[in-house]
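Okay, so here's the structure we're looking at.
One protein chain omitted, others in place.
Chain lettering (A and B) follows the sequence in which the chains are written, and residue indices restart at 1 in each chain.
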Amino acid sequence: MTSYQVVQIIEPSGRRHTLADWVRRGGLSRLVFALPLLVVFGVFSWLPIGRAVVMSFQETNLIESSWVGMDNFRAVFADPLLGQAVRNTGWFALLALVFGYPVPLVGAVLMSTVRRMKGLYSVLAYLPVVVPPVVAVLLWKFFYDPRPEGVFNTMLGWVGLGPFPWLQDQTWAMPSLVLEATWAAAGGTVIIYLAAMTSVPAELYDAAEVDGASLWRKIWHVTMPHLRGVLLITLILQIIGTAQVFLEPYLFTSGGPANATVTVLLLIYRYAFGQSLGSDYGMATALSLLLALFLGVLSLVYFRLTRSWSTS
Amino acid sequence: MRSPRSVPVLVLTSTFVIGLLAGCGSDPASPDAQATAGTQDEQVTLSVVSLIPGSEQAAFDAFDERVAQFEEMNPNITIEPVEYEWRATTFAAQLAGGTLPDVYEIPLTDAKTLIENGQLADIDAQFKALPYAADFNETLLAAGMGEDGKVYAIPAKSIYGVALHYNRALFTQAGLDPDNPPTTWDEVREDAKTIKDATGVAGYATMAANNTGGWQLTAATYSRGGRVQQDNGDGTYTATLDNDGTRAALQFLHDLRWEDDSLLADTTLDWGTINQAFAAGQTAMYTSGSDVFTSLVETNGVTSDDYGLTAIPTEGADAGVLVGGTLAAVNVKADDATKAAAIKWIDFFYLSKLLDQEQAVADAQVRFDNGQPVGTPVLPIFSRDQYELSLEWVADFINVPLDQMTGYTSVMFDQPVVGEPSRSTQETYGALDVMIQAVLSDQNADIDALVQQGNTTVQALLDAD
Partner (left out) sequence: MTLIRTAAPVSHGRRATPPDDPPASPRRRPRRAQRDAERGAVSEADWHRPVLRRSLGASHIAMLALLVVWGIGPLLLLVKFAVTPTQDILRTPLALFPHGFAFENLDEAWNDVRVSHYFLNTIAIAAGAWVSQVLVATTGGYVLSVLRPRYGKVLQWAVLATLFVPAVVLLVPLYLTILDPPVGPSMLNTFWAVWLPAGASAFNVVLVARFFDSLPREVFEAARMDGAGPFRLFWSIVLPMSRPILGVVSVFAVIASWKDFLWPLLVLPNPDLQPLSVRLPSLQGSTDMGVLMAALAISTILPVVLFAVFQRMFLRGAGLGGAVKG
């Protein structure tokens, strides 16, 4: 029994009455240990969150601020670029889902059947994830050179496919972004799936084999259901992540060509930091709150829905 | 038993509440407005813009020499050089964060907006005390004046007109005469095609991003007789982005891109990256400020041999050349003593070389000794005669290939000069950016629809002001 518990027994009710008591019982040392967390989270996490809510109802230019009620929100909805940003973001998320969700799964399933040099596969798959995003984007920007001499165009030329405009075409730009983004992130997803798959109890496979299941059936009926939790979580996390994509549109195309790759995050950045001389922090926080609200509602609905699936 | 958690919960919720309240508190900037008029003997420390970070050591040495000369003449002023790079996106933050020097440089385009926002110091009184206050070129001076007619920023350096830059080596390689650059837009198109066919290199390129595209499209509009904005004289402005000049310019770009395939297909080019492309030999021609040669040499390693400068083709009635430049402004939080010192510095560092022979030679000597370009053609801040006089003073130090720039220098004073749109300049440029990008990235772009849409957007902004 620790001294803490002893104190509990002697004083079952009521609180410490003196500061000395509190210090004696270790309250001060507890506080000291909690201080870094409290200060850092307080100043750099909790306070800003509160401030974001407040600022969305204000207009501020760093010298003074004034209350403007719902004006910021109204201005955000009145922005002709908002619709495009939302569409573009949705398009990016959808493409990323189509390219980036099933591919890692297939890869992971296949990799889980490997006997020799397992580690090599994982390392190769994960390598793009450790490359700094800025390096990856600048490198791929060069790969996407639309001239026939561009890297990708040259390679596609070897199999007779014509030079493509990549980032210089309004229809091609977003898929090009998604391709690089998938390259950079799919490895992480593969590792997550692999880790989950190693936790499948061997007995389940043994049981399935006793019932005469083929490899395919084993994967479908044993591995997959076991992965369901991971798959569901990864899906919503991916949607939330891609909804906030910023780096690719910013570095590849600055939102172009002709706003074809402007995303919601890019719009927020423009409101707050991209406008030449009249930063609108109010609109920026308003839009970021709207986005957070949307993602929150989406997550809630998602978990409601998937809970009913999981219980089946 | 009372919940032992009520206190900590209270503490935590109050943190959130404090966060909410913190957002409520306004931070009135209360500059220490010492209304005391600075005397001659008062010791003042003046922080000034020196050079862009990353500039050559030689350039810094040159600057330090000038600083020493100034401090000798003004023993009561201590200069504190600050490496500084103007970026519109960080200016507001620097202003609030108090990291702006006392004297800094701003582009002509942005002065009016800053003045509107109350972010520049009123230096009218100190300015009027200058002996040559009445000699400034009026258009330039107007750019730094507020609606109240007071001066907030002084024309300082790099006054340029937009001109056409071309690669003489590529011209020669394609069988064209580098001493005979194109003088009409049709000739530009033909030459671009010839170069593309003969060398495989794009004959022409245009900026398209970060508002620089709009800047150049405006220049192209002016050169064809159009205007993008109209001052109605009663405080309101009308957006005229749907004028014929802009349409023609967009059509020109469209044709070069999709019919001739002679345009560099890159919708992300801005002021810096197009210089880079030019230096790397990826385009034979482009338009930009006439003083860009300095940057091409210092930053991109262009050699004099391959560089050619000529006037931007002007056609049609009302055709003009877009001009811009750099102004010197004073931090809005400066007190009177600082302002007085600031004016002295501005006078010495930026303007004296144009008005005083001794200073002109001193400045040119320093630049020449440190291997920096002397004599890049710029437009006069005062009068043409004064400018030519100042060039005579430094004739021995001129090291730029002036004979390859005659296409521009022979007409630069005669070209009709047009300032940038005065209201919502950056937003107008942004709307024009989108048009260029659309034309370059979509073969079937509807130019009419594009200009109409851009016009509506900008008009809404102009009306909102």
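Assume a contact is a pair of C-beta atoms (placed from the backbone, for glycine too) under 8 Å apart; a residue touches a chain by one contact, two chains touch by 3 or more.
Please read all numbers here as calculations on a predicted model, not as lab measurements.
Listed residues A:N88, A:S122 or A:N259: the one in touch with the omitted chain is A:S122.
Between the chain not shown and the residues A:W91, A:F164, A:Y205 or A:Y302, the one that touches is A:Y205. Within the set A:A75, A:A185 or A:A258, the residue that contacts the chain not displayed is A:A185. Along chain A, the points of touch with the absent chain fall at residues 2-3, 26-27, 29-31, 33-38, 40-41, 43-49, 51-52, 55, 62, 96, 100-101, 104, 107, 109-115, 119-136, 138-140, 142-143, 149-151, 154-155, 181-189, 191-192, 194-200, 202, 205-206, 209, 215, 218-219, 222-223, 226, 228-230, 233-234, 237-238, 240-242, 244-248, 250-251, 265, 268-269, 272-273, 281, 284-285, 288-289, 291-292, 295-296, 299, 310.
Within chain B, the residues in touch with the undisplayed chain are 4-5, 7-9, 11-12, 22-23, 27, 53-54, 83, 85, 87, 90, 93-94, 96-99, 270-273, 275-276, 280-282, 299-301.
One rule holds for everything that comes next: only the chains that are shown with their structure count from here on.
Within the complex formed with chain A, the residues of chain B that make contact are 1-2, 4, 12, 15-20, 22-24, 26-29, 88-89, 91-93, 95-96, 110, 113-114, 117, 119, 208-211, 265-268, 426-427, 433-435, 437-438, 440-442, 457. Residues of chain A that touch chain B in their complex: 13-15, 42, 46-55, 58, 60-66, 80, 146-147, 165, 167-170, 173, 253-254, 256-260, 273-279.
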